[in-house]
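Submitted below is the structure of interest, expressed as structure tokens.
A protein chain is absent from this complex, but the other protein chains hold their places.
Each chain carries a letter (A, B and C) given by its place in the written order, and its residues are counted from 1.
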Amino acid sequence: MNFASDNTAGIAPEILAALAAGNDGFVLGYGNDDLTRSVERRIGEIFEREVSVFLVPTGTAANALALAHVSPPWGAVFAHAEAHILTDECGAPEFFGGGLKLVGMPGVGCKVSPGTLAETVAHYEGHAPHQVVPAAFSFAQASEAGTIYRPDEIAALAKLAHAHGMKVHMDGARFANALVRMNASPAAITWKAGVDVLSFGATKGGALAAEAVVFFDKDAAAHMAERRKRAGHLLSKHRFLSLQFDAFLNNDCWVRLARHANAMADRLAAGLAKIGLPPVWPVEANLVFILLPKAVEARLKASGARYYVRQSQSLPAGVAAGPDRCLIRLVASFATTAEEVDAFVALAAKG
Amino acid sequence: MNFASDNTAGIAPEILAALAAGNDGFVLGYGNDDLTRSVERRIGEIFEREVSVFLVPTGTAANALALAHVSPPWGAVFAHAEAHILTDECGAPEFFGGGLKLVGMPGVGCKVSPGTLAETVAHYEGHAPHQVVPAAFSFAQASEAGTIYRPDEIAALAKLAHAHGMKVHMDGARFANALVRMNASPAAITWKAGVDVLSFGATKGGALAAEAVVFFDKDAAAHMAERRKRAGHLLSKHRFLSLQFDAFLNNDCWVRLARHANAMADRLAAGLAKIGLPPVWPVEANLVFILLPKAVEARLKASGARYYVRQSQSLPAGVAAGPDRCLIRLVASFATTAEEVDAFVALAAKG
Amino acid sequence: MNFASDNTAGIAPEILAALAAGNDGFVLGYGNDDLTRSVERRIGEIFEREVSVFLVPTGTAANALALAHVSPPWGAVFAHAEAHILTDECGAPEFFGGGLKLVGMPGVGCKVSPGTLAETVAHYEGHAPHQVVPAAFSFAQASEAGTIYRPDEIAALAKLAHAHGMKVHMDGARFANALVRMNASPAAITWKAGVDVLSFGATKGGALAAEAVVFFDKDAAAHMAERRKRAGHLLSKHRFLSLQFDAFLNNDCWVRLARHANAMADRLAAGLAKIGLPPVWPVEANLVFILLPKAVEARLKASGARYYVRQSQSLPAGVAAGPDRCLIRLVASFATTAEEVDAFVALAAKG
Partner (left out) sequence: MNFASDNTAGIAPEILAALAAGNDGFVLGYGNDDLTRSVERRIGEIFEREVSVFLVPTGTAANALALAHVSPPWGAVFAHAEAHILTDECGAPEFFGGGLKLVGMPGVGCKVSPGTLAETVAHYEGHAPHQVVPAAFSFAQASEAGTIYRPDEIAALAKLAHAHGMKVHMDGARFANALVRMNASPAAITWKAGVDVLSFGATKGGALAAEAVVFFDKDAAAHMAERRKRAGHLLSKHRFLSLQFDAFLNNDCWVRLARHANAMADRLAAGLAKIGLPPVWPVEANLVFILLPKAVEARLKASGARYYVRQSQSLPAGVAAGPDRCLIRLVASFATTAEEVDAFVALAAKG
């Protein structure tokens, strides 16, 4: 019963097999190989557009490299106050970005509204050169709360960002999970809605360690190769990044894996709701958050269930943890089984 | 006939097998797992000392993180002018180190002598605060020329460095190749000789992407975890880094693989010497450099042989490339076969 | 009627005279002169302790250099959300600090309470290495709202900060204004209360451009000379920084100038209160904030009065700007005259 994170799972079988299958022979390093070119083209096809693609081993690297490339050191990057880039990357965007400033914003379900964005950005205008300059809006899709932004929501935010001279970055560590929930194409929820650069995650989805920074405007990617290299994120045996992505994308593997993870989250949410533990936010990706009585929580933990207790300022009005119950996060992955889900629910039901 | 680099090879079978074997089940991410602890202990055993270990995916990351941790932003890091950190990392040490300065030094065979180090460091003393401050001496073992530093050579350099308040960093991307050439223990050529921090490479030796930053003084590693994280080099599915290192070190796999690579380099050097193409530097690791007539070079390339033409200011006196011949680098790896070596020599012999 | 800032005033006569008096002859540059040593000693006497002193031309430089020296790049610096370092320095602390993170906190009158500090810091503990590490607490004395921290308030905050391994930085751009309001010594409101490093301002107090970074622990200042130099803040004709500080400190000039500025602020506050425009925060230094009817504001501006309209989230409960009135900041300086003050009040009274 491990729901601690989608990164506690291993490598999806399709991807592991690809590593083995592509291991033979000699291949030029640093991405100077045919498969890397093919993966880049394939990502372009998926997004229905020529793109610039940079494969890296971690999501933190993808986010920080992307943000540093669209923001000057004196830039402000606006994001939800509980965004991964603010709370879990130990200052990577600030480091890569030469001291850029992340500005946190509130919003229920870890989602930022256009009104909040507009109001926050307004505080960073009209006082040049004493203040950092609005440079980018970054949002996670799916969000850290497991909620998602619909195409029209993205478009409204992106339009606002662009009107203020900002670029739009999507942290897509769980991009697939968001995508498969919507009846929309990859293009529709990214560049067609105004996203300029995407951190396209494969690791949480089933890869060993593979993320892609995708620029929808190739010009904006100039010299990203140097930025990646000097950050130590250009793998010498780069073929193994490409092999991971190739297998991830082939035959809709990524979509299938994400559908499974989401289905397991749905099953978990439904089961828990039935026993009086409804999710605090809509379950729109592979994350389920519930308020759990502490006594139950102790029993679950003792039984070997794994998950994290979290804190959040973005709970819906009237919903709160307290002395008797805590907020817990349950994450499903490609490797989660229905049996585990049902076992967890059954255990929780013994409240 | 691929001698372009040891990173054009794939994953050693033992290591690939380990990835598959360790793939089952859920494991906590970010290195919070038992295997990672075990690998750390194992590295300590190999070096006969308690150490602090940080696994990362690339050698550039290992070097830059290590150097940034032992040098302040106003530090000078002294290294051979043709060291990888100066010529092939696109400024990673400067980036990680907040703008530290790399100072290149001359030396035949990409090796720095104590005299040269002393003379160079002298230029950075006595003019505070107008100059950067001597902070570290960094050297590659094996060097970029495939030469190695003997324990007494290391000790002399390290003693000098320490006397000037500097730390000593060893770039061990090819540490195994150097080690197996000498009748010396890992401890003898590192901390016992004065090395403070080591980039211990596994990638070139046969891993997918795995390097270890090893601090021989645990106190000196304080907060390296944060530095690694904010550089995006803490892998979420960290177990796969540990699995690589575990397999690399188990049953002397790393030693065996390095011996093979070195043996192939020796065979290559011997074969080429026999046909009048002696190595320009002693072949002490898995690299062979020769001066090749350009006509032969063209034929080899046309035949599909792969290697790089290089330039160097550190050739022995009286040895030089010129209009008729060029310096080429041939790298052997765990995957190089005697057949390939012999085929290359045979082809070159048709001069 | 210029109340825009204390930096719209010129140079105090005593200081200007000192520049002229010290201009003759040749003096070694970069602070290698007797007067600089003397100023350093004098500051030590004022603070009743051996100190390390670094003179720089701007307050932003003093703050950013000080913070960068007490925080690693992965450090969090906690300060009031409306602190100058967060809102008016265009990211200087982040730049100097290699990407450190400033964390804003709420508090009425731009003052932070120990409770708020404790609660905020708690969010940055227990999640290593994914989060930045608490490194420093910074507060302005006097604050941006013109309020001051009493010795016991400082001591409580500093004790808390130290208990969490943090250093304490005081932004004393208006240190003199705060000091003269209290019956306390410079030592009592700095290191005796737990302050580790002070930005000791002279510019707003009457200098041309002179601030001192004062370390109360000399060891903590190691290599600050290099940090200052590489930031371009070591003046070649350093004697003129020293001359400014020397004149500022001689014969209690700084105290006298600050008393005057404060007295003018008091007169302004009293006059405005009498006509129904009481200060929104206690007037404890040389700043007066009032809520002014917009009609009056327009008339004042038209009459040539100079000041800034501000926004603040730190107004006392029940006090707010709105559609009809705005928050304005009035700053008195050594150069402010009673006539100007009275003229302004009279004009405002015509409401």
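Keep this in mind: contacts are C-beta pairs under 8 Å (C-beta built on N, C-alpha and C of every residue); 3 or more make two chains touch, one makes a residue touch a chain.
As the structure is a prediction and not an experimental result, all values here were calculated from the model.
Within the set C:A92, C:V121 or C:A247, the residue that contacts the chain not displayed is C:A92.
When the whole complex is considered, the residue among B:G10, B:G29, B:G59 or B:G98 that touches the unshown chain is B:G98. Interface note for the absent chain: among C:K229, C:R256, C:K294 or C:R325, the touching residue is C:K229. In the full complex, subunit C touches the hidden chain at residues 2, 4-5, 7-11, 16, 19-20, 22-29, 56-62, 64-65, 89-92, 94-96, 203-204, 208-209, 226, 229-237, 239-240, 306, 335.
If you put the missing chain back, the residues of subunit B touching it would be 73-74, 87-91, 94-102, 123, 127, 129-132, 311.
For subunit A, the list of residues touching the undisplayed chain reads 30, 72-74, 98-99, 128-130, 132-133, 223, 225-230, 234.
Simple rule for what comes next: only the chains that are shown with their structure count from here on.
Distance between chain centres (mean CA atoms), subunit B to subunit C: 50 Å.
Note: centroid distance subunit A to subunit C, computed from Cα atoms, is 41 Å.
Note: centroid distance subunit A to subunit B, computed from Cα atoms, is 34 Å.
Of all residues in subunit B, those that touch two or more other chains are 226, 229-230, 234.
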